[in-house]
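Take a look at the structure below.
One protein chain omitted, others in place.
Moving on, here comes chain A:
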Amino acid sequence: MSTVSQAAEARVPAVSGGFGSAVRDCLVVARRNLVRMVRIPEVLIFGMIQPVMFVVLFTYVFGGSIQVGGSLSTSAYREFLMAGIFAQTVTFATAGAGAGIAEDMHKGLIDRFRSLPMARGAVLTGRTLADLVQTALTLVVLAGVALLVGWRVHTNAGKVLLGFLLLLLLGYAFSWIGALIGLTVRTPEAATSGGLIWLFPLTFISNAFVDANKMPTFLRHIAEWNPFSTTVQACRELFGNLPPGYRTPDAWPMQHPVLASVLWSLVILVLFRTLAVRKYRKGSA
């Protein structure tokens, strides 16, 4: 082994900190998580199979019996459904972020990161950015499958793109909920289930799979204000997927779904990012 003094030349650079190095820290961590994604492709693959299954099941199993709006055609439901499944898929990124961070805690990697002079939010931001890339890949595959089973858009490219951006923003905001869960629970397994259970009521008491107009009044109000519903409604509008004869509810978020979706996502993002970074700084142990 060579002598230690030789190593003494590698010192911590005197200047650091500031926005530039914080961004770099985030990217270094994001790259690490993306490398992991490539080396453990099964996570990505299973993450894609699930929504594809939803598309197929809902289209062919429920599709024949569910009517939306005034239309009796099954293709109307098919088109109505896709925005709901897209939105559900992006929110499932929550479980991935949570499990990943819980695993890093468990293995002691978070301790390693916390002992380094890096930007405080970088570990979590890097992770959520990597999850965003994964979500985007999943959406591309999912949109392809949706096209195969007959989903079509009836607007222009700009609107469609905006719809997908809203979906990604929602997914990114939700991954911060996952980050907080990951820092709070003790095992990756708990983070996975803890990241999923509340998503079921959230995604089902919404307009994602059915016309919320037909729900009992109490549930209908929840569904109309559900952040999840606003993004779904926005996407339906932007994709031109609202069925003929569909009556848009009077609730404010349903009337202004694009704006409401952006606002909801930003509120969730800021709130949970603040909570998660605070928890990270404070130390989980």
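Brief remarks on what is shown
In the analysis below, a contact is a pair of C-beta atoms (placed from the backbone, for glycine too) under 8 Å apart; a residue touches a chain by one contact, two chains touch by 3 or more; residues count from 1.
Here is the rule we use: contacts and distances are computed from a predicted model.
Look at the chain that isn't drawn here: its UniProt entry, checked against "[Citrate [pro-3S]-lyase] ligase", "Xanthine dehydrogenase family protein subunit M", "Carbohydrate ABC transporter membrane protein 1, CUT1 family" or "ATP-binding cassette domain-containing protein", names it "ATP-binding cassette domain-containing protein". Among the residues A:G108, A:G158 or A:P216, only A:G108 touches the chain that is left out of the figure. Interface note for the absent chain: among A:D25, A:D211 or A:E237, the touching residue is A:D25.
Although one chain is not shown, part of chain A still touches it, namely residues 1-13, 16-17, 21, 24-25, 28-29, 32, 35-36, 39-40, 105-109, 111-118, 122, 186-187, 282-285.
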